[in-house]
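Excluded from the complex is one protein chain; the other protein chains are retained at their positions.
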Amino acid sequence: MLVNCAAYQQGRKIGDIPLSDVRKYTSQPNCFVWVALLEPDESELAAIQTEFGLHDLAIEDARGGHQRPKIEEYGSTLFIVVQTIEVDHDDLHAGQIAIFVGPNFVVSVRRGTRYGFAELRGRSEQEPEMLSHGPAYVLYALLDAVVDRYFPVLDALTAETESLEETIFAGRTGRPQIASLYGLKRKLMQLKHAVSPLLEVTGKLHGGRVPALCAGLQDYFRDVHDHLVRLDQLIDNLRDMVTTAVSVNLSLITLQENEVTKRLASYAALIAVPTLIVGVYGMNFAHMPELQWRYGYPMSLAVMAIADGYLFYRFRQAKWL
Amino acid sequence: MLVNCAAYQQGRKIGDIPLSDVRKYTSQPNCFVWVALLEPDESELAAIQTEFGLHDLAIEDARGGHQRPKIEEYGSTLFIVVQTIEVDHDDLHAGQIAIFVGPNFVVSVRRGTRYGFAELRGRSEQEPEMLSHGPAYVLYALLDAVVDRYFPVLDALTAETESLEETIFAGRTGRPQIASLYGLKRKLMQLKHAVSPLLEVTGKLHGGRVPALCAGLQDYFRDVHDHLVRLDQLIDNLRDMVTTAVSVNLSLITLQENEVTKRLASYAALIAVPTLIVGVYGMNFAHMPELQWRYGYPMSLAVMAIADGYLFYRFRQAKWL
Amino acid sequence: MLVNCAAYQQGRKIGDIPLSDVRKYTSQPNCFVWVALLEPDESELAAIQTEFGLHDLAIEDARGGHQRPKIEEYGSTLFIVVQTIEVDHDDLHAGQIAIFVGPNFVVSVRRGTRYGFAELRGRSEQEPEMLSHGPAYVLYALLDAVVDRYFPVLDALTAETESLEETIFAGRTGRPQIASLYGLKRKLMQLKHAVSPLLEVTGKLHGGRVPALCAGLQDYFRDVHDHLVRLDQLIDNLRDMVTTAVSVNLSLITLQENEVTKRLASYAALIAVPTLIVGVYGMNFAHMPELQWRYGYPMSLAVMAIADGYLFYRFRQAKWL
Amino acid sequence: MLVNCAAYQQGRKIGDIPLSDVRKYTSQPNCFVWVALLEPDESELAAIQTEFGLHDLAIEDARGGHQRPKIEEYGSTLFIVVQTIEVDHDDLHAGQIAIFVGPNFVVSVRRGTRYGFAELRGRSEQEPEMLSHGPAYVLYALLDAVVDRYFPVLDALTAETESLEETIFAGRTGRPQIASLYGLKRKLMQLKHAVSPLLEVTGKLHGGRVPALCAGLQDYFRDVHDHLVRLDQLIDNLRDMVTTAVSVNLSLITLQENEVTKRLASYAALIAVPTLIVGVYGMNFAHMPELQWRYGYPMSLAVMAIADGYLFYRFRQAKWL
Partner (left out) sequence: MLVNCAAYQQGRKIGDIPLSDVRKYTSQPNCFVWVALLEPDESELAAIQTEFGLHDLAIEDARGGHQRPKIEEYGSTLFIVVQTIEVDHDDLHAGQIAIFVGPNFVVSVRRGTRYGFAELRGRSEQEPEMLSHGPAYVLYALLDAVVDRYFPVLDALTAETESLEETIFAGRTGRPQIASLYGLKRKLMQLKHAVSPLLEVTGKLHGGRVPALCAGLQDYFRDVHDHLVRLDQLIDNLRDMVTTAVSVNLSLITLQENEVTKRLASYAALIAVPTLIVGVYGMNFAHMPELQWRYGYPMSLAVMAIADGYLFYRFRQAKWL
């Protein structure tokens, strides 16, 4: 689906144009075309491939939806793939944006993502002095937006971790908590999967030999790179804490076992001791004076109650009960 | 066994030829020979060594079936070893393909693999414009096919992991589950063993100093390399999840132990309490009024039933039963 | 809030100046201005941006309070971010200092930190020969002060670890100890988070291509770098010990379980054995001579006491009780 | 002990010579001397040091028997140390071979190894065309032989691992199995200790700046290097599996504990239930009709038997027994 197709000159929007008129504008100086596609079908991909002269292998990657973030140069065209991560109920949902950047065009192909970049386009059009940097600026704006959207995802995972920690240390740890820890690990891996290879991409856009297209915007790409480095480290930290939480949790469960054992043993003692006493008075000795006492029976009950009371007090003191 | 031996000119098949005629074709311009061997015996290896002038050490490696994936240059000839991994019931089966690529020949020596590349040859012959790139294109096509076959293997292991996770978190974890986790780890290692060194191979074919033979096809080899990078990372992720699953599983088993202990203790209490009560009425005190009551016996039974009923209700509430 | 704004010539303080007079001094030779801001509002940031011609992206980073330590060059201006870590009761509190260094100015923007650098300014003003090195010396002094403040934090964490170790090996390990271990891990991560990226910063200030501004002070920056390397390694060591403590702690808890089990079993035996004996004399055989003995009953009690005494002695010896 | 000392010209053996005649031969063109020493005493070491002009520090290393594999250049002489690993009953035994290679001599000093290289010398003498490459070829042959002898050691460790896995997963895991896992880990470390530093040695002999002596034989040294890379990776894999086995084993032991607990509890129930029943009929109520029944006693025994039969059936079904 064609979401948007507009031509810009010197940073100002000339207007929305049909895909077939693209060449009219890309041949003019200081002019570029910005195309946004959403889940395009074969014919749409074929159209942009012809219009902008894109490489077979790049189109192939834009077609399939599960590429690893990467950057590739095909002649003067840059091909960039980034992953979007969106929180979907209790799970993460990965989408993909493939971006083709040429000297006078930007094409973004979005797949499997809920939120688009219409707002970003609007904001960019308010700043013609920035937009006049051409397609590389649009690339920067897109990357910046994608990276900014990772932060709330990480925040959600951090919050989930903290709430889990609280539950666990409060002594309520069971199957659901273990499953959550495991799920957290997986989600962090998914996020890492999106962030880490992107670091390589932005690294190539600001350090060493920068593609000609992006020269002059290195400070901006370095800024995106910085955010990614921070994100990457935060993800690693959280992963490390989750790993520690898994092993700490095992200690807590074993401790719980200790406590259960002590509690059970206490109750067992509360039953076993009177059982012994009643056994004593069940013996058939001919000469057992207590058996003949008038208040032997209630006295024996009292002895049992006192014994149990004393035990109960001791167990309480020792925190076994 | 000689599977196939054909000559190609300008990307078009001239025809199947006997191994002994090979030199007739390799001496012509724009012409190359593509030979496929399956589990060749000594005489066949000796024949191709003589025909194509291959190095002793390379032939040695093609003879033994358990090499590590690698690439070596012997003069103008490239020698490449790749591993094939095939799912074999509940296990993985590793085979090996040794590929010799010269300026006008490609020889593949397949060992221990079930599936060949006849279909690949057919498909390639349909695209003479690609095949006209010569032996390097055949190398690309073979590598691409081998790498593509790793993905379903990884998918199978991923599916196995997910089904294991489900079983484990459903609380049904025992010896078979632990053995499966261990087996998964081993299978992932085997796959990794095939993929990781291959990364080095494809890396040498598209970046830095590319062998003269493969110049002009870098974009294609980079594409294979990209797939391998993705695969490699996915394997690492799965390995990491399996390692986490092992330690999480221990927590679950310990938890199970807690639950078993609680359940047993509950049942023990249901027996111990009435045992105490019957003990009481087994005492031989001369003055125990209840013993003389008309309905003392059924009453005592009722007391026991009520006590057990109450305990049962409490244990249920506490989720111990 | 503007904390301080003073001009220095040849290392000697000329006087406190209003922010608006800054250009008068920065245009003079051998003269520089040192500005300190604390939690500045938008207008203050805007003022210094105009006065010193700072880059948008750097100002952006000085505004938000959670940057990763880093160094960036914008033309002839250096932009450096460091994190401060302060012990706050039982937790660590992270602040940030953003430092802009130009050929004739230093601006520090402090956020979220309790302790300032007034004392450092005083000390520096006592050493005009050092201060005459200009803004780079101020940068060195600030970095040195920040790094020196990490050491007491690490000392506090080391002391906490040691006290935990003592508690654990004394056999008193429970939920609070596990939570403390986990908390230690997190705090060490937070400290590491501040220290590790700073290493990169100081590395760029003394090795390889040093920014022109800092030439001549490499020995000093190397000294700061050395302290950071030491700190970084000490943090890693402590982290490693905490990780070991977590797993060792699990062993201790499991051991504790063994001991509890043995203790309980001993007590159970002390009850079960007499229970069996009283059962024997509760049997209704017609011919049980003991039952008729005059002192049968006390004798049976004595047998029980002796049996328990013996058992108690044995359990003591075996260290079960 | 001098094992062997022979002179070779153009790859053909001239004859065994006394150590004192060495200089006669090393001064001739295309001629070299190959000396093999076994556990030499001080005087022998002194003799070869003088004859071949070897460096003090190298002789020092050849004297002590526990060097790390390494390669060093002293002028035009190469000094190489390799470790031999031999299976010795249930343990591994490490020896050392120090090799001095000069333009026209090879001296090997063997310590603490059972198997020598007489056979290798014989085989080499059959291939004069190879041996005519001079001392570097002898070095290659020695390295190749040493590396080839690591493979059966690894095979033995692999077999030991597999047999352990089988035992463990069959549910028979106890102290000996744990000790074996630990022992395996140590043996793998020992093997790794021999292999890993050797990688560095062979790497220096075929890539980058190759010592002049070894030029022309790079393909051969690369082949040895390849074997070592494979070996190194296989060792890492096995180590990883052993580590996994250790943690999996803990799960199995904990599971075993669960099973033991269940089994014990089942037996306890089989005793406790009839104990309750006999308690009931031990009560002294005046009105308990069953007690007067003619067949009350056998009936009560039957009730107990039926109760236990039913319980036994249930436990069997639940796989507790």
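For reference, chains read A, B, C and D in written order, and residue numbers begin at 1 within each chain.
One rule holds in what follows: a residue touches a chain if its C-beta (ideal position, glycine included) is under 8 Å from a C-beta of that chain, and two chains touch if they have at least 3 such contacts.
None of the values given here were measured: they were computed from a predicted structure.
Chemist: Considering the complete complex, which visible chains touch the unshown chain?
Modeler: C, D
Chemist: Touching the absent chain in the whole complex: find that residue among C:3, C:288 or C:303.
Modeler: Residue touching the chain left out of view: C:288.
Chemist: Among C:28, C:76 or C:258, which residue is in touch with the absent chain?
Modeler: C:258
Chemist: Which residue among D:17, D:229 or D:253 touches the omitted chain?
Modeler: Once the missing chain is taken into account, the touching residue is D:253.
Chemist: Looking beyond the chains shown, say which of D:115, D:151 or D:182 touches the absent one.
Modeler: D:182
Chemist: Where does chain D touch the missing chain, residue by residue?
Modeler: 55, 57, 67-68, 70, 72, 74, 174-175, 178-179, 181-182, 185-186, 189, 193, 197, 243, 246-247, 249-250, 253-254, 256-257, 260-261, 264, 267-268, 271-272, 274-275, 278-279, 281-284, 288, 290-297, 300-301
Chemist: Spell out the interface residues on chain C facing the chain that's missing from view.
Modeler: 165, 169, 171, 219-220, 222-223, 226, 229-230, 233, 237, 240-241, 244-245, 247-248, 250-252, 254-255, 257-258, 261-262, 265, 268-269, 272-273, 275-276, 279-280, 282-288
Convention: only the chains that are shown with their structure count from here on.
Chemist: If you walk touching chains, what's the least steps from chain C to chain D?
Modeler: 3
Chemist: Averaging over Cα atoms per chain, report the distance between chain A and chain D in Å.
Modeler: That pair's centroid distance is 42 Å.
Chemist: Need the CA-centroid distance for the pair chain B / chain D, whole Å please.
Modeler: About 26 Å separates the centre of chain B from that of chain D.
Chemist: Return the residues of chain A touching two or more other chains; collapse runs of consecutive numbers into ranges.
Modeler: Counting only residues that touch two or more other chains, chain A contributes 247, 250, 254, 257, 261, 268, 272, 275, 279, 282-284, 288.
Chemist: Could you draw the chains as nodes, link the ones that touch, and say if you get a line, ring, star, complete or other?
Modeler: Basically the chains just string along in a line.
Chemist: Can you give me every chain pair that touches, using the contact definition above?
Modeler: A-B, A-C, B-D
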